[in-house]
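Excluded from the complex is one protein chain; the other protein chains are retained at their positions.
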Amino acid sequence: MLAVHFDKIWPNRDRAWASASIAPHVLDPAYLHDQPAAPERAIAEWQIDTEQATATLLSPGTALGHLVLPLDPMLGCFGVAPDRGQAISTATSGPYGGNMDYRGFRPGVTVFLPVFTEGALFFLGDGHARQGEGEIAGTGLEISMDVEFSVSLHPQAGTRWPRGETAGHLFTVGNARPLDQAVQHATTEMLRWLCDTLHLDELGAHILLGHCAEYDTGNVFDPAYTMVCKIGKNLLPAT
Amino acid sequence: MLAVHFDKIWPNRDRAWASASIAPHVLDPAYLHDQPAAPERAIAEWQIDTEQATATLLSPGTALGHLVLPLDPMLGCFGVAPDRGQAISTATSGPYGGNMDYRGFRPGVTVFLPVFTEGALFFLGDGHARQGEGEIAGTGLEISMDVEFSVSLHPQAGTRWPRGETAGHLFTVGNARPLDQAVQHATTEMLRWLCDTLHLDELGAHILLGHCAEYDTGNVFDPAYTMVCKIGKNLLPAT
Amino acid sequence: MLAVHFDKIWPNRDRAWASASIAPHVLDPAYLHDQPAAPERAIAEWQIDTEQATATLLSPGTALGHLVLPLDPMLGCFGVAPDRGQAISTATSGPYGGNMDYRGFRPGVTVFLPVFTEGALFFLGDGHARQGEGEIAGTGLEISMDVEFSVSLHPQAGTRWPRGETAGHLFTVGNARPLDQAVQHATTEMLRWLCDTLHLDELGAHILLGHCAEYDTGNVFDPAYTMVCKIGKNLLPAT
Partner (left out) sequence: MLAVHFDKIWPNRDRAWASASIAPHVLDPAYLHDQPAAPERAIAEWQIDTEQATATLLSPGTALGHLVLPLDPMLGCFGVAPDRGQAISTATSGPYGGNMDYRGFRPGVTVFLPVFTEGALFFLGDGHARQGEGEIAGTGLEISMDVEFSVSLHPQAGTRWPRGETAGHLFTVGNARPLDQAVQHATTEMLRWLCDTLHLDELGAHILLGHCAEYDTGNVFDPAYTMVCKIGKNLLPAT
């Protein structure tokens, strides 16, 4: 199992581009059908101020004017080589990670990935100066990044889907369509983690997760959607 | 449109019961199939201390021992009578509200519901002393509640799904299966709100929502799942 | 359990109307989005010749000209009152039947419905002179019908979803979204039928159904989709 700690993820340019429209498949089909003219798949341009840690909308012109948003840099896509010697486009995701577009992949996070291939073949990319939850526009504020990370190897622990840890939480990641299936993967992986690695009994794990789970939405745009199951570390029995 | 403001939601007993197992359909089918013995659909008993605002696990006995969790009281189910004169079980949900099991229905929230029938026929119930996100156990910590709320009428604003407001956010609620469709309903309703009621231009609404939306998961247990789309009120253009 | 045998379903007018466009949610969202102008939700008019058993397209004018199709009369919607005293719109469907829009509900079919209420409260309607599989246009060739049917009561046999019988097949009906869940309901109901009522052992039922099942698509238009699982009667062990 590969542990990747992201020490730094920070934009190194002053311009980001972004999609200016919500993806059709995130909206009601009847709404789309009734729109007299769908918004162009326009591109928005954002100015990135890394000192103030802000993003300012430059164009197109809308009632938002020069909207200013706080930066929240993250990586949309990283992972290892998939199993069976496959080479799969980084547009999608799976048990190996990939294009998960989860806002929780911020500086400070540690991610644990199952290893399928000698050398693991870790890769990363898709820097977002910030991103809406779900990445419903199909992009974040896309920009190049300075990334510093450290990797270490751990004995494989029955990991079937990406796992992660922040200051406050453990989390697991399911990648699939529909979202229901991503929920199943993430929840089952957390149950496995609680029982197999953290040695909670199964009934205890059901009670803890059943009444304390939290969920974050990764992307609902890519070929595989991403759902994240979280549990507060303060809730875990002392070991 | 009916606006319901929840002033108080607070347990009035000292015991809550809860499911002690995660619902089968939230877990991977292959995991379920391979379990030598699925956990019984056991009931857990919790002691509720309304002064300390805690819930303490009494039974069954597990490695969790007498786990203590903070209270976070909310209502799982409320709504108005559905359209077309229907009488639909409160086990499910729809455009009229119903069994949404969303943790954000806490004291202080205001909810806006479309009105389909003379008198609206507002109802409420399903008190949870606390609940995991997704209600994946199929229950929260079920308990009776003292509820105080106030209602007012607003001109209908093209509302098709429940809307809500907290101190920090506006939110919209979609109820459907799969979750993908609940995402479509909630996102489209928020787009409608931004454009029709808040008078943002469509391109501006796409940019704002596309890069600042947040999602909460209501339930992934009931016949209809629930997804909530949120936008920070500080991001809205001054009106 | 209520058994309903449809002896006759035959149009009694000479005009049918129909939707002239495929429902937006049956097409790729990106395709819809890119269409310069979605087809109007136009109505088509068809002439029904009950002697020749044909339907002839009268309008609108297209390259199809006066397309002539064979009649294949069926009922889109019938069922009993749902459980728990509910009154649910006939636009949707469930364990009680309802708007299933399955082309197999032709003259000669026998349908078995679970009974939830005293008197069952059987209802029927939604005559289609013919219908595409999936009812993707949202209608069949809608017309009034002469319907003759006979009902009988059978001891309840653990029926949870509609079951049916034709000259050649037994079939079960699942109504839900997504279609995957309708497949689960229909397949599980057939497994129950094979094991509980027809007394096949469970392993035998898995082998038979696993390698001989057939599926028909009811509707993919209504709030609940419909999938039908079939097994040839000649494959069943003699009893």
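Letters A, B and C name the chains as they come in the text, with residue numbers starting at 1 for each one.
Quick note on the criterion: a residue touches a chain if its C-beta (ideal position, glycine included) is under 8 Å from a C-beta of that chain, and two chains touch if they have at least 3 such contacts.
All values reported here derive from a predicted model rather than from experimental measurement.
Taking the full assembly into account, the omitted chain touches A, B, C. One chain is missing from the display, and on chain B it is touched by residues 23-25, 27, 29-30, 32-33, 38, 178.
For chain C, the residues touching the chain absent from view are 18-22, 25-29, 31, 39, 42, 44, 57, 60, 62-65, 67, 69, 130-134, 136-137, 140-141, 177-180, 183-185, 187-188, 191-192, 199-204, 206-215, 217, 220, 225, 235, 237. Touching the omitted chain from chain A are residues 84-89, 176-178, 181.
Keep in mind that, in the parts below, only the chains that are shown with their structure count from here on.
Centroids of chain B and chain C (each the mean of its C-alpha atoms) stand 34 Å apart.
Across the assembly, chain A contributes 25, 27, 29, 178 as residues in contact with two or more other chains.
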